[in-house]
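Some chains have been omitted; the remaining ones sit where they do in the full complex.
Letters are used for the chains, namely A and B, taken in the order the chains are written, and counting of residues starts over at 1 for each.
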Amino acid sequence: MSVVYTNIRRPDRAVIDGLAGHGVATVHEAQGRIGLLAPTMRPIFAGARIGGAAVTVSLPPADNFMIHIAVEQCQKGDILVVAPTSYSDAGYFGELLACSLVARGVVGLVIDAGVRDVRDLTAMRFPVWSKVIYAQGTVKETLGSVNVPVICAGAAVEAGDAVIADDDGVCIVPRKRATEVLTACEARVSKEASVRERLSRGELGIDIYGMREKAKSRGLVYREQPPGG
Amino acid sequence: MSVVYTNIRRPDRAVIDGLAGHGVATVHEAQGRIGLLAPTMRPIFAGARIGGAAVTVSLPPADNFMIHIAVEQCQKGDILVVAPTSYSDAGYFGELLACSLVARGVVGLVIDAGVRDVRDLTAMRFPVWSKVIYAQGTVKETLGSVNVPVICAGAAVEAGDAVIADDDGVCIVPRKRATEVLTACEARVSKEASVRERLSRGELGIDIYGMREKAKSRGLVYREQPPGG
């Protein structure tokens, strides 16, 4: 059955912004090293770092009918998350759809497929994380669903989950865990600040983290490089 | 048999320039969603958008003898299109060959293999679309052919076809269809202008394109997100 769920619940905006400020690597660590999309998902230009609530789209290969349907469900601050039901590298999305999303305040697109018009999208600074850049067009024939749970690039995403994306990739935080993960991020960042300072002064991580003893107990030996060679 | 066809016919320069101005995605749509090279073909730097007449090269893996032979067949405004007879990631092409092509007015290279010296090529602003960047050298031992039909990254290319390349990839327009495709591009762009304006004002594509009725007739349903979750 093809269905569009409306009126989805979203995380608090301030929480999303907090998560986005920490970036993907920190959020991923803070929530227990889960939630990452596959590293095949790459930004079309460097330097963007965004957060938003997921509007999810499940659709067929090379058919973008449901992206057009999904636009209406988007609000300011959302991120569209698009997952084909089988492999597709078609260019589902280009500059016209971006104009439409921008008009609704959508902050970016995550798509496990192709995107096109990247020159225009870059000029608009509309960030997209995709598997591929490809001008190949799609049809508008077959239904799918909006705001159902999807698996996008190997990660489970539900409508209203927080999506964080930057140059390191894309990470999903379940809506109900968003506040708790933000707190964990803040704790992690505080701790890292002092480590960073010590490392920058030349202290070694193996001393700061107490790894020497662990290495020794597991049998690590040190030797002079033998002569010759 | 190894053969070099000389005196190939080329499309009108103004037509090529017109196509290049529209870019790959528009040209591809305007000619009926055909003619694209595979998305494995990526530019070595962002922002280039070129058009030219194809000088085609069929050659063996890791052997660039025929690129040297092909240079002589190139004219101002051409694009060299290089297709190995089986998979190769070798770096067939670098800065010296680029100097030679620039001297003849060639505007770019499309190669279903590797390229090297990309730092120099970027500094020269000589655009290359390739499958890979790799310093691995080639030999100059075995013949191939120039200006024969080739299949490059999954697309058929004949000598003198129009080649359009930008950040979205590479599209081939058969020489005899170039004028007709340009006309179709212009029609498409005119139509898109008004759609863009409406989308940017917040109108929805599903209304502009009349997709609501189609979605309904095919069974799409709208539901409130259920509580909980």
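One rule holds in what follows: a residue touches a chain if its C-beta (ideal position, glycine included) is under 8 Å from a C-beta of that chain, and two chains touch if they have at least 3 such contacts.
Just so it is clear, the structure is predicted and the values come from calculations on it, not from any experiment.
Here 2 copies of the chain are placed, and the complete complex recorded in this file has 6 of them.
Please note the rule applied: only the chains that are shown with their structure count from here on.
The rotation that brings the Cα trace of chain A onto that of chain B spans 120°, given to the nearest 5. In whole angstrom, the spacing between the mean C-alpha positions of chain A and chain B is 30.
Of all the residues in chain A, the ones that touch chain B in their complex are 1-9, 45, 65, 68-69, 71-72, 89, 91, 94-97, 99-100, 102-104, 114, 116-119, 122, 132-137, 140, 143, 147, 158-160.
By the touch criterion stated above, chain B contacts chain A in their complex at residues 23-25, 28-29, 33, 36, 39, 42, 46-47, 49, 166-169, 171, 192, 195-196, 199-202, 204-206, 209, 211, 215, 218-225, 229.
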